[in-house]
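Removed from the display is one protein chain of the complex; every other protein chain stays in position.
Chain IDs A, B and C follow the sequence of writing; residue 1 opens each chain.
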């Protein structure tokens, strides 16, 4: 049984870590921190937790206490992990960061998009990008893992086989992505109000979203060449779910794409290639760690349409973080992650 | 490991049984039947099941095969179980019926509300009403269990301590209940369409709902006296959840109701009494088997307001069915039912 | 054509006034104020207004300018109108206040519930409670109108004929009310977030809601005797709508309640009594000024169930405010209020 600490546990990724870890047979949450909610019971904020965490309280973050944990998750907004990571690593704790602080290798690029100086540029290089389907080996021996964002996870897994196989025309990739509202977090913003976001569909940040450089970096790393990506996120009136609709021209007309995808992900516990002709539903992954993918080639043309869905809070955040933890500690990769999606 | 059969598995209670049993360490689904979907894979109907039940297919119901199961769940509309139960019981199988066929002890009353002759009136008396908080002992030795309906579960648990304690004015009980749309099942009815039920609230069946006689019978059994009940169900634009708002005048002004409820349910694994002043949220039980209850006495008057919430598909149907199965087979009562609610 | 001013127009009742007044043939919006949004175009905040109000901007409130209006609407939170009303009335402008400032005749009671000293106690008495179905004559000659709240409107219209007719047992009235989320306004509160309020049903403020004294006062005024009211509001996952489920024991078993209600409201342009056995849907009044009511007497008992629905932003706020304006200025009562509900 390993000891887990969670920093910044009041947000949706924090409560999702608690929900998933409650059924994990080899990990237990020892500490959960929140400056603003110090002393509050987690179950008072999220009453679903009463059935397991009746006595767990938020505490103020304390490095010494946290250092007693085998692993610490950062479920904070960006800007926190890069300031605390160094000290915790020095104390021998492993770090799994759900925020964006260590995802982008180019520190200048990071500082531009996140609008602040980076507090630990030296650690950026060491950090392993925690997409197990790409970096499983590096994750095993990592000290510091940067868990991918939600859009980046759905998009990279969707493009992956085409890019690895070298048949994608990388001069123009399009990712038209639809996200549930929980992607905006639990902060009190007008735009996230029920009355502002239900019965509505809209694109946002078309001029440039913070996940753009992360996705681009990931795709280029997979493709081993520059890619040109247009990324358009949309806000969808549902709590959870990312639906990525990916458009890419293939250079080779004869590859059996269905077979290519099935073979690439055959041994992946959390990637499910749907039968030919399928349309994945975001609700089919609601609350579970699976990414479901379908491949289409309308009118048998050269433009391929990949549909890729995940739960943004699970495979797009907390579930993937636990998957990384399992790999890191040599557990079976699906421990604590076997629950089926809630449907309906 | 016991063998489970499910009859009529295409509806929402059927898929919910499959979801919950997937994590049950001592039960496995051997057979699932559906006349209309014979040969279809359950995962083609409910893609969330792909992560566990990739090979399970619907079969046509066959008594001989079903008799090989240790227990058979009826997840059918009313009118099926009363025709098949006798033969299965004779073959030695235990039956847990999620439909209404064996809930009402007065066969004439049942025939009036369900508008058909009852095919096994002799079994009605033997059937145990599967509300563990009331009938745990009888459940242990039952052959045939009638799982309570969703409204009846939330309402009976809410009124229970007041009625047992004899301080409720039973001449006028009011249950104003709000249900999610999944209570209407998975049949293609205009009234259950998204465009007909979202962004809308309405009462229905105010003149008389089929759950009325069931609730009344249960309350009278608990109170050991006649009760007068007004039951008004409402359709609420959400998938899951029952919110029962119960109104009852208490005859004794001095009882500490909070203490009464906490003490009555102290050892119940699936009833959670919230702290004084709380307002239970249906989402706090979304996907889990807990019933959460809060007790209010506005302006310190004699009219008590009890708020009781459950997930209609879990504690109101499939979860409670599995709880009954656990009791019946001497398992720990919460096996397969430990998952936390999905929130948000 | 009269000139209209709107104070505090950034909230949902403000934009609803703009929407409805855009089709009013005898009124035009001259001024709309907001301290925080001074200089902002209303259409930038609510893009639906681009089709009519492309050039209207928020200005800082200025009494002299406002005094040039024939009527000023307060679409502010409580606490603003009681401070500004005196000066505006002195300047000869009529006031229609959508907030709670002048609804409650007992100033001490108001100060207790609203937690502040009242700035114009002398005006409280003069203010006319703007429920046209009760106070049409007084409205005609009013200077200051207090528009009823949303819950109070649905509840009072529902109980009205029984109370006037003297057959209600006033010792125990119950109002179990369900409101859409727009009732909470457009402020950035966690509880109003999409992810916190969708797929959820909950009661709130059971111990005491600010609309309780307003409803009680109104009912007692109609009944001409004290009433005992239990009022339980619930938050429902929809944008608009109030569904009031009212429970009352009648003292006379023989009155034809359907006929009583139909006759009482026969000449009311905005109250629609549904045929016997109906269940009004909140969506049937979405965006329109109608209150629809159905009367039930389950099992032909003495407990009567009244179902009453309105759109909280229209008949429960801005539409009723315009209805008051029409009466006040001698216009046809339904000017600007003839649009049908949006369904689906």
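Observations on the model:
The rule we apply is simple: a contact is a pair of C-beta atoms (placed from the backbone, for glycine too) under 8 Å apart; a residue touches a chain by one contact, two chains touch by 3 or more.
Given the structure is predicted, the values throughout are model-derived calculations rather than measurements.
Touch with the chain omitted from the figure is made, among A:2, A:40, A:91 or A:232, by A:232.
Considering the whole complex, the residue from C:182, C:200 or C:308 that touches the absent chain is C:182.
Mapped onto chain A, the footprint of the missing chain covers residues 172, 174, 176, 178, 180, 195-196, 198-204, 206-208, 228, 230-232, 234, 236-241, 243, 245, 247, 249, 277, 279-283, 286, 296, 298-299, 301, 303, 305, 307, 309, 344. Contacts to the hidden chain, counted on chain B, fall at residues 12, 181-182, 186, 188-190, 192-199, 237, 239. Mapped onto chain C, the interface with the missing chain covers residues 12, 15, 18-19, 22-23, 46-52, 182, 186, 199, 239-240, 272, 274, 280-281, 283-288, 290, 292, 338-344.
Here, only the chains that are shown with their structure count from here on.
Looking at which positions face the partner, chain A and chain B present mostly the same ones, since more than half of the interface numbers are shared.
The most central chain, judged by C-alpha centres against the centre of all protein C-alpha atoms, is B. Per-chain Cα centroids separate chain B from chain C by 39 Å.
Chain centres here are Cα means. That of chain A falls 45 Å from that of chain C. Rounded to whole angstrom units, the spacing between the C-alpha centres of chain A and chain B is 36. Chain B has residues 199, 239-240, 280-281, 283, 286, 344 in contact with two or more other chains.
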